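Apart from one protein chain that is not included, each protein chain of the complex appears where it belongs.
A, B and C are the chain letters, set down in written order, and residue numbers restart from 1 in every chain.
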Amino acid sequence: MAVRAAVAGASGYAGGELLRLLLAHPEVEIGALTGNSNAGQRLGALQPHLLPLADRVLEPTTPEILAGRDRPHDVVFLALPHGQSAAVAEQLGPDVLVVDMGADFRLKDAGDWEKFYGSPHAGTWPYGLPELPGARAALAGTKRIAVPGCYPTAVSLALFPAYAADLVEPEAVIVAASGTSGAGKAAKPHLLGSEVMGNMSPYGVGGAHRHTPEMIQNLSAAAGAPVTVSFTPTLAPMPRGILATCSAKAKAGVTAQTVRDAYAKAFADEPFVHLLPEGQWPATAAVYGSNAVQIQVACDEAAGRVIVISAIDNLAKGTAGGALQSMNIALGLDEATGLSTIGVAP
Amino acid sequence: MAVRAAVAGASGYAGGELLRLLLAHPEVEIGALTGNSNAGQRLGALQPHLLPLADRVLEPTTPEILAGRDRPHDVVFLALPHGQSAAVAEQLGPDVLVVDMGADFRLKDAGDWEKFYGSPHAGTWPYGLPELPGARAALAGTKRIAVPGCYPTAVSLALFPAYAADLVEPEAVIVAASGTSGAGKAAKPHLLGSEVMGNMSPYGVGGAHRHTPEMIQNLSAAAGAPVTVSFTPTLAPMPRGILATCSAKAKAGVTAQTVRDAYAKAFADEPFVHLLPEGQWPATAAVYGSNAVQIQVACDEAAGRVIVISAIDNLAKGTAGGALQSMNIALGLDEATGLSTIGVAP
Amino acid sequence: MAVRAAVAGASGYAGGELLRLLLAHPEVEIGALTGNSNAGQRLGALQPHLLPLADRVLEPTTPEILAGRDRPHDVVFLALPHGQSAAVAEQLGPDVLVVDMGADFRLKDAGDWEKFYGSPHAGTWPYGLPELPGARAALAGTKRIAVPGCYPTAVSLALFPAYAADLVEPEAVIVAASGTSGAGKAAKPHLLGSEVMGNMSPYGVGGAHRHTPEMIQNLSAAAGAPVTVSFTPTLAPMPRGILATCSAKAKAGVTAQTVRDAYAKAFADEPFVHLLPEGQWPATAAVYGSNAVQIQVACDEAAGRVIVISAIDNLAKGTAGGALQSMNIALGLDEATGLSTIGVAP
Partner (left out) sequence: MAVRAAVAGASGYAGGELLRLLLAHPEVEIGALTGNSNAGQRLGALQPHLLPLADRVLEPTTPEILAGRDRPHDVVFLALPHGQSAAVAEQLGPDVLVVDMGADFRLKDAGDWEKFYGSPHAGTWPYGLPELPGARAALAGTKRIAVPGCYPTAVSLALFPAYAADLVEPEAVIVAASGTSGAGKAAKPHLLGSEVMGNMSPYGVGGAHRHTPEMIQNLSAAAGAPVTVSFTPTLAPMPRGILATCSAKAKAGVTAQTVRDAYAKAFADEPFVHLLPEGQWPATAAVYGSNAVQIQVACDEAAGRVIVISAIDNLAKGTAGGALQSMNIALGLDEATGLSTIGVAP
C-alpha cells in the first residue's frame, strides 16, 4: 500500500524538487500540497516543469490539511522558512512521519541555535545524513527527521572520514560555491539573473553563515573532539550544485595513500557517495538532478594539507533527495528507492 | 525478457542522453557501447554523470560488436556523424531494430539530401515523430527508424496542426534558439564556453541549415501542398533546449479560438505534447531533461499572423527521447515506457 | 566648459549604464544623481562597478535638485519608470536639455500610447535614433529628446533601409532575444537567476509588447506607407544584448546583391552601424558594452524573404549610448564623443 505524502511549501525550490522526486518514487502517493501566499494557485503556474501535477491546486498550510482530510498522510514534508516548522510539527500527531527540510531541529546546542537564528530552540530530531556514523540507526523507525543543510551535507561527507580516521588537525578550512537555487525563490535584487550571471561573490564570510555550527557539530562528532571550521560560501552563476573545497592540516605520517584508503573504506558500501578514480575530479554538472555525491581527495605534501572536494546537487542530495533517502530508512524501505545516481548532463 | 540495446557513438551528447534514458527504461538492458576515437576508454571519464555505467569500457564500432557477440542485440542505436549510418546499418541484419539518430534516412527527396549533405542519398526510413499524422502506423513493427532532427521536431510539432487544419498560408517563418549541446561535443573554438556565455548569434541563415528541407517535408505533408520555410537558427547561452518561434499568415476567418481549438484537438491524446493554458508560455527550462513538448498559440490580428511557440529539450524529445518513443512503438511497448514529462528545474 | 549632467534614476540599470558612459565622456561633468526609494544611499552600494562614484549619495528626485542647486545642469537624463517622465519634465525649464530614456514621448499617435500604456499621452519629442532618415536634423539644437526603446533600436536599424529602398513587402516578422537587464532591476520571481539561467522563453507574444507600435511608427515612416509588424520578444540567459532576427517578403526582382548594396549605402557613413563582411554574423557578445550595431543581411530565394539580423547592447546603443549619441547632436558636439565601438569580449 502506498505511502501517502503531503508537502508543505510546495511552491518553492525545495518543495518543487521534492515533488519531482516523489513523482518518481514507486512507493509514494502524493497527497496534499500546501503553500501560504500561493494557496489557491495551480501548480502548473508555479512549477511548470512538473507536468503531471499541473492541475493540482495549492491549499493553505493548516494542521487539518497536513493531517489529511479524506485519508491520513503517512509522511508530511515541511519545506518552510526557517523557524516555522516547529509550530506546524507540534500539531501533527506522533504517528505521522514529519520530515523537516528547514533548520529548526538540526542543532543540538540551544545556544548555537539562538546565536545563529535568533529565536528559542525548538529541539533536536534524528539527523538525516545517513552516511554519518550512527545516523542510520537513529533514523530507522523514527517519526521525526531533521534534513541537513545543503552545505553541511557537502562538507560533512567530504571531511568526516578524515576526522573519523584521525588523519587531520581539528581546524578545517572550507570554501564552497553554490548555485543560486540555494538562496530560494523569494525575489531579491542581488539574486536577479542580471546580477548573478557572470558573477562570483562571497557572503556570510568569517563564520557568519548559519550552516557553520551544523558543520562543527558533525565534524566534532566524527573527530570525537572539538573541530573549528572556517567556512566561506560563495554564490556561483548556475542554478544548482555545490562544490565544496575542504582542507585541514595533515597529521604526521599521513600520506596520499593513507587518505585514499580511509575514504575508500568509508564509502565502500554507500549507494550514493562515489570516491572518484584518481585523476578525475568532482563536477557539479555530473550530479545535476541526482542524489549522487562525487568525492576526490588529494594530499599536498608541500603545504602539509589534506584536500577533499565534494560535489552535490544542493536541491537533490543537499535537500529533497537527502530527505527521501532518510524517509526510506525511517519507513523501512530500501534506502535507494526512488533515488538516482544518474545526473542530467550536459 | 529484456530488450537488449547497443549504442554506437556512446561518448557524444546524443549517445550520453540516450544512455541516461535507457538506464531508466524498465524493459531495456544495455549491451555494447562503442566509440571510435574513444574506444578503450572508461565511460566514467567520458560521461561522468552516468555513474551506473562508469566502469563500462567503449568498444570499437564494428558490425560484430553491434550485432552482439555473446548475445544478439535487439536494438542498435546509431549516434554517429551524419553520413556514417548507412554503411554501418547495411551490415546489421534485417531482424535487428536499427534506430538512426543521424540524418541519413530522414529525407525522402534524394536531391534535397545531395544538396544539403553533399553525398549520395542512402534511402528513407520510417520517420520517428509519432505525433505526425500517419507516423505511428509506419513505425509499428518497423525494423528501421530515422529519428528526426532536433529543430524539425520542435518546428513540425508547432506547425503541423495549423497546416493540417488549413489555418495558415504556406509560407512559414521560423526563428529558433538552441542550446549548445545541439552542436555536439567536438571541440570547436566558437563553441567554447568563453564564446557562448553571454552571447546570442545566428548561423545557417537564409535557408542554409540542413534541417530546412526536413521541416519543409513535414509541413508540406501536413498541408497536402508545398510549404516554404524561412528558418533562422540561433545559438543561445545554455547547454540544452530549443525554443522555436513559428508563424505564418492566417487564412481568412481564422481567429484565436479557431487556432486554439485546432491545437487542443491535435494534441488531446498525446502523452508528451502539452498545449499550455492561456497566459502561460513555453520555457525551455520547464522541459529540461524531459520528453515533454510545451506549445502555446497566439493570433496577432493586427499583423494577421498565427504564432506558435514550442519548447523542447533538444537532446531528449529532440533526439534520444524521440528515439526511445519510436523504439517503444516499433517494439509494441507502451509508447511512454521509460519516458518522463517531468523536467529538472530550476 | 563642461556640460553638467544630472541623472534621475541613477540606481537602475539604465541609469548605471548612463553613468558608466558619462564617466568616459570628455565634455561631461556629472551633477546630481537622484533616486526615489534609494535616496540617501551610497552609489557604491547600488552600482558597485562605478568605483569613481562610489562615495556619491543619491538625492531625491525633485525639480530643485534636477535643476541644480549650486550650479544649473545643462542636461537632465530621466531614467524613470514609464509614465513618470512627463510630470518631472514639465517642471524643468525650456533651456535645459531633457533626455527621456523612458517611453513617454516616443509615440506620435495618442491612441497607440493609450492602448499600450493605459494613461493619457504626454506628447512627442524628437526621436533619438540618429540613423533614421531626417532624425539628425530634428535632434540638432533640440532641448527635448525621446530615447528609443531597446528593441525598436535594434529592429528599426535592421529594417529601415529595406523599407526606404522599397525592397520588401510591408509585413515584417521579427523575433528578438534580449538579455535580462532589459527587464530592469526590480526584483521579480521570473527574473531570478535560478529561473533565467538555462532558459529561453517568450513574452508579450502576438503584438502585446509595448515596443510594437514604436517599430511600426519607424518602419512605416521609412516605407512611406503602413507596415505591419509581428513581433515576438524572448528572454535569453545573458545579462545584456539584443539579437533581432527580422524578415519580410522580398519584392520582385530583389536579389542578395540588391539588398547588400542598399544596406552598404545606408550605413556607409554611420559611425556606429556596421554591415558585417559576407560570411560573418552579428553576435551580441561582440557589442557588449559598446555603442556599435552589427548588421548582416541574407536573401532566402527558396522562401522569397529578405532576412536582416542585428545585434546591439540593449543598455548601451539600446538605451544609454543612444541617449548620449543624441545628446551630442543636440549640443552640437561630435556625435561619437565619448562613445565606443569596442566591445568587451569574451
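Convention: a contact is a pair of C-beta atoms (placed from the backbone, for glycine too) under 8 Å apart; a residue touches a chain by one contact, two chains touch by 3 or more.
Worth saying up front: this structure is predicted, and the values here are computed from it rather than measured.
Visitor: Which visible chains touch the chain that is not shown?
Guide: Every shown chain touched by the left-out chain: A, B, C.
Visitor: Tell me which of A:Leu51, A:Ala177 or A:Leu315 is the one touching the absent chain.
Guide: Among A:Leu51, A:Ala177 or A:Leu315, only A:Ala177 touches the chain that is not shown.
Visitor: May I ask which residue of A:Val57, A:Ala87, A:Ala110 or A:Val205 touches the chain that does not appear here?
Guide: Answering carefully, the residue with contact to the hidden chain is A:Val205.
Visitor: Tell me where the left-out chain touches subunit B, residue by residue.
Guide: 13, 179-181, 183, 185-189, 191-198, 237-239
Visitor: Contact with the hidden chain only, please: which subunit A residues?
Guide: 171, 173, 175, 177, 179, 192, 194-195, 197-203, 205-207, 228-230, 232, 234, 236-241, 243, 245, 247, 249, 281-285, 288, 296, 298-305, 307, 309, 311, 346
Visitor: Just checking the interface: what residues of subunit C touch the absent partner chain?
Guide: 13, 16, 20, 23-24, 42, 44-45, 47-52, 54, 181, 197-198, 239-240, 274, 277, 280, 283, 285-290, 292, 294, 340-346
Quick note on the criterion: only the chains that are shown with their structure count from here on.
Visitor: Please state the rotation angle, between 0 and 180 degrees and to the nearest 5, that superposes the Cα atoms of subunit A on subunit B.
Guide: Superposing subunit A on subunit B takes a rotation of 180 degrees, nearest 5.
Visitor: Of all chain pairs, which one counts the most C-beta contacts?
Guide: The chain pair sharing the largest number of C-beta contacts is B-C.
Visitor: Starting from the Cα centroid of subunit C, hunt down the chain whose centroid lies farthest away.
Guide: Centroid comparison gives A as the farthest chain from subunit C.
Visitor: State which chain is most central when centres are taken as means of Cα atoms.
Guide: Central chain: B.
Visitor: Distance between subunit A and subunit B based on Cα centroids, please, to the nearest Å.
Guide: Roughly 35 Å separates the two chain centres.
Visitor: Report the inter-centroid distance (CA atoms only) between subunit A and subunit C in whole Å.
Guide: 45
Visitor: Can you pull out the residues of subunit B that are in contact with at least two other chains?
Guide: In subunit B, residues 197-198, 239-240, 283, 285, 288, 346 touch at least two other chains, as defined above.
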